[in-house]
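Please read through the structure below; I'll follow up with questions.
A single protein chain has been omitted from the complex, and every remaining protein chain is retained in its original position.
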């Protein structure tokens, strides 16, 4: 690497040693792709897992595995302790008041479906409105679409501004006494926008509107405090915060969860069963039917430990530097236009290049070892809003380096050369 | 170990070398519990995982992890290939006609909830009957109870005989033109009974009744062929067949799945989304909302490979020997009564001991290193049927040994001595 | 018989005896306080009956129910201990017992817990703590006029 002045953002920058050290925890970052070092910039789709989480999962399988809750024997008690211990870690991680408010699910998608079915179906009727932002992931649209069909409630879209910010003025105007539920992501996976959730939640409380916050893209990037945010429901996935697939969390305020009917039925979520009468279990078990994702929950707990072991404040500011650097660097690519330039963003850049389809960009970048996502990012309404079929998205994590941004830019220059793009 | 005649079943028997070799694949079987070697007889709750499955999951995380389906880059294509490759393995494993019929879920419980909600809710009405066997796990009762409440359909119980067999005569009589759905487990987790699913499915086809078979306890013990069985839906879990927690399968006949509405909404299960109109994806993706349990599905594929690498016919006959041996051995315990003595059983013995509560048995056995399950086994109606509060259950897998059955029996003799039980 | 220390420690003579011959095992026809206890994990069910006079003294107490040796012996011993005690004294006893069963204090630290010492072994068995405390939780619920409780 060249030695360069660190102050000139448009020049090359050196990645801090602390980051290079962190990278060693992630075995996959040593991968070669097409004989080039992997440059993994698809963290928005799924983040990579550190050795520490893998080791925890392995140790669980090698020494402790058993079903939870129902056993008096040693392994079952150990598994239960690990599983419930992870719940406590997650509680602290999001600042929930009690583990009763921390429901394990299979991911963000199931978390939101749970709220839509258990809360939405029971509390919505014709004439009611569900406010959904125009930048939502399909996970926070489709379940509501299904519930709206069933209840006759109406979906009202909260518009977004040209820079990809939520239109807060429009939101204020949309608030009325028929609004029951508001759905917004904390961070947009297509635009990178960080939404002012605390302010939105305050507005919602004033109107008695229930907030359903999709935190999938937030939890891996900055600390969360659901009580400080003042939200009612908060959903996220393990695999977007360096934990395993197959597990996620629904945070819900105890008062709301307590009144809701279960989403799914089965073992463990009941106190007693006969064919005539069934009594539901207590929180959070009422919402955890059947054998839960035990190893995955324990792995997620290890991901929380891992994140807590790092200096998250440093990581956040490093990711900001990465974003700033990437934003600047991408300016050197002819015909490139960023989609999503809100003032508050995580380290993610979505963009289009005049005359080149994102799919072709993705393939050519892949040939250079650079993994980005191309397409609609499960956020078709965002694409419609900006009148584009798809974007290319480079989404970073704290283990990405300035050199990797250089590799991205170099690969993009090859694209524009091949496709003969000029400004 | 003593050398003994192999013919006298009530005497000690030697475990075949092939089994001892298989045991080496399972690291957890080396555990010590209370300074004694672990005797794991809680396979009905969850089975243990061989090294081969752990290695596959690790390799996935270290080399291939990425989100599936949506990426053009190398890792995403590898992950997709591994994930879809595992689906094909599962298809072959259960003899399904097409991978369109193999839906990944989080487990048996979600599989059955999917059928209850997507098929049941749309097809049941007041006056309709759902036949449910008296030996079902809560996973095949509670979802139907919830749907019955919503639709006004009636749950009718198929009785069981004193030996724990399904009462097939009673079933014939219950069959009439109002029956829409029949729910029965292939194997009872509380009794060990193997039900005549093929015969039942034939009867159901004659009446146009849809069969929902809970195969959770079957897949780990003997080969399955859903086409030969002639069933409509078949549900099972990864963690009961030496695969991971957090993943399961719903098999459904394509013709039925094609007509069903999705259960959950989110990414990947749609073709196109706007706030006005959503088009569902094709099978099986219509039923797989959001990021699926990628690593877990791949691990489950490895479990299928593992089982296929063994001589399953031999394992089945060995497990029969284990059951026979255990059944005979338990006769030597004063006051012990088996619950479930059907002619066709997997290697599982549920029992009660006069005057000693199962919970106390479980604790004392645990002190001897013997892990059994005590309680209602998520099958409260079975307990009610036999007029007992709970049982102790020793559930075996192919890696258990005759010596472990001896250890179980010895530990039980300590229980009866302590509690002064006489015949 | 070579039982592990843990089991020997838990299943002492006094527990086995109270399990086999529970004291005050009967219904009280007109109790002043009553509650049903329920431990869904193991299916233990316990009804506790009380008669409390106007000086807040337990003049009669009984139980019926189904459960494991630990929960049954615990209920039986409880009835023998709370009889003729004031509600205040009963609450203190419950508190001490609870702390001992969950390992917060050693039985020797409180002379009043002498007769409950047999249950101190459950602290090493998280799944059994609820068995030992079910009767006491139910008693507590009866005193607070909650009719149904469950420990989970």
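Each chain carries a letter (A, B and C) given by its place in the written order, and its residues are counted from 1.
Note that in this section a contact is a pair of C-beta atoms (placed from the backbone, for glycine too) under 8 Å apart; a residue touches a chain by one contact, two chains touch by 3 or more.
Bear in mind the structure is a predicted one, so any value in this text is a computation, not a measurement.
*Asks:* Using the touch definition given at the top, which of the shown chains does the missing chain touch?
*Replies:* Even though it is not drawn, that chain still touches A, B.
*Asks:* For the chain left out of this view, which of B:34, B:77, B:123 or B:341 touches it?
*Replies:* From the options B:34, B:77, B:123 or B:341, the contact with the absent chain belongs to B:77.
*Asks:* Which of these, B:31, B:69 or B:186, touches the one chain of the complex that we don't see?
*Replies:* B:69
*Asks:* In the full complex, which residues of subunit B touch the absent chain?
*Replies:* Residues of subunit B in touch with the missing chain: 69-72, 76-77, 80-81, 270-272, 281-282, 285.
*Asks:* With the missing chain put back, which residues of subunit A would touch it? List them for me.
*Replies:* Residues touching the hidden chain, for subunit A, are 34-36, 355-360, 363-364, 367-368, 374-376, 383, 389-390, 414, 417-420.
Please note the rule applied: only the chains that are shown with their structure count from here on.
*Asks:* Take each protein chain as a node, join two nodes whenever their chains touch, and name the resulting shape: line, ring, star, complete or other.
*Replies:* Drawn as a graph, the chains make a fully connected set, so complete.
*Asks:* Suppose every chain is reduced to the average of its Cα atoms; which one is closest to the average of all protein Cα atoms?
*Replies:* Centre-most chain by C-alpha means: B.
*Asks:* With chain centres taken as the means of their Cα atoms, state the distance from subunit A to subunit B in Å.
*Replies:* 33
*Asks:* I'd like the Å distance between the centres of subunit B and subunit C, where a centre is the mean of that chain's Cα atoms.
*Replies:* Distance between chain centres, rounded to whole Å: 37 Å.
*Asks:* Distance from the CA centroid of subunit A to that of subunit C, rounded to the nearest Å?
*Replies:* Taking the average C-alpha coordinate of subunit A and of subunit C, the gap between them is 48 Å.
*Asks:* Which residues does subunit B have that touch at least 2 chains other than itself?
*Replies:* 34, 359, 363, 374-375
*Asks:* In subunit C, what residues contact two or more other chains?
*Replies:* In subunit C, the residues touching two or more other chains are 41, 125, 127-128.
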